[in-house]
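One chain of protein is taken out of this complex; the other chains stay put.
Here is chain A:
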Amino acid sequence: MSKSKVGEDVYKKVEKVNAELFVLTYGSIVAQLCRDMSYEHVNEELEKMGYNIGIRLIEDFLARTEWQRCVDFRETAETVAKVGFKMFLNVTPVVTDWSEEDKTFTLTLDDNPLGEFVELPVEARSKLWYSNILCGVIRGTLEMVQMDVDAYFVHDILRGDEHTNLKVHLKQILKEEIPAGDD
C-alpha cells in the first residue's frame, strides 16, 4: 500500500479540530513568547515544545498506522512526509535535495498551515522561525525510533523567501539500550 494512500486513509479516520482555532492558538503562543523573550530564545522554546510533543506523538502515530520499522533513512523521510504530516496537518511536503550519503534531506512545504493569517513584524523577519515547533516534533519523533537527527529551517515564506524549506540531518542511529541486569 503506498504511503500516500495510507496517509489519506488514516487522515480520514482521525478526529478533526477546527483549523482556524488551531492556527490562532499557535499564533497566540508564538506572539506571547515573542513578547516575553528575544527571538532567538523563542526559536529555542518552540523547538523544545516541539520535542516534547514529538516524543509523545510517535506513540499516536504508531498506534494508528501500525507502521513497521523503516528500511533506511530514505524510507523514513517519505514516511514522515506522506504519512506523518498528512495525518496530523493534512499537508504533504515534498522530500527533495538528498545529500550524497543519504544523510540529509529537505522538506518543502507548499502551504504551511500554521502560517495562515500571519505577518511577521519587521524585526522578526531575520530572526524568527515561526514554525520552529515542527523541527522539534521531527526531532522528538525520530529520536523515539532510534534516530538522532537535527532539524532546522532554511527558508520560510513568512520571511519573504520563495518556499518554506526544512532540512533534516541524520547524525547517528542510536543503539537500542539493553536495560541493566539483562544478559
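Operating definition for what follows: a residue touches a chain if its C-beta (ideal position, glycine included) is under 8 Å from a C-beta of that chain, and two chains touch if they have at least 3 such contacts; residues count from 1.
Note that in this section contacts and distances are computed from a predicted model.
One chain of the complex is hidden; its UniProt record names it "TRAPP complex subunit 2-like Tca17", one of "TRAPP complex subunit 2-like Tca17", "glutathione transferase", "BBSome complex member BBS1" or "MICOS complex subunit MIC10". Only one residue in the set A:V10, A:C34 or A:A81 touches the chain that does not appear here, and it is A:C34.
Along chain A, the points of touch with the absent chain fall at residues 20, 24, 27-28, 30-31, 34, 116-121, 124.
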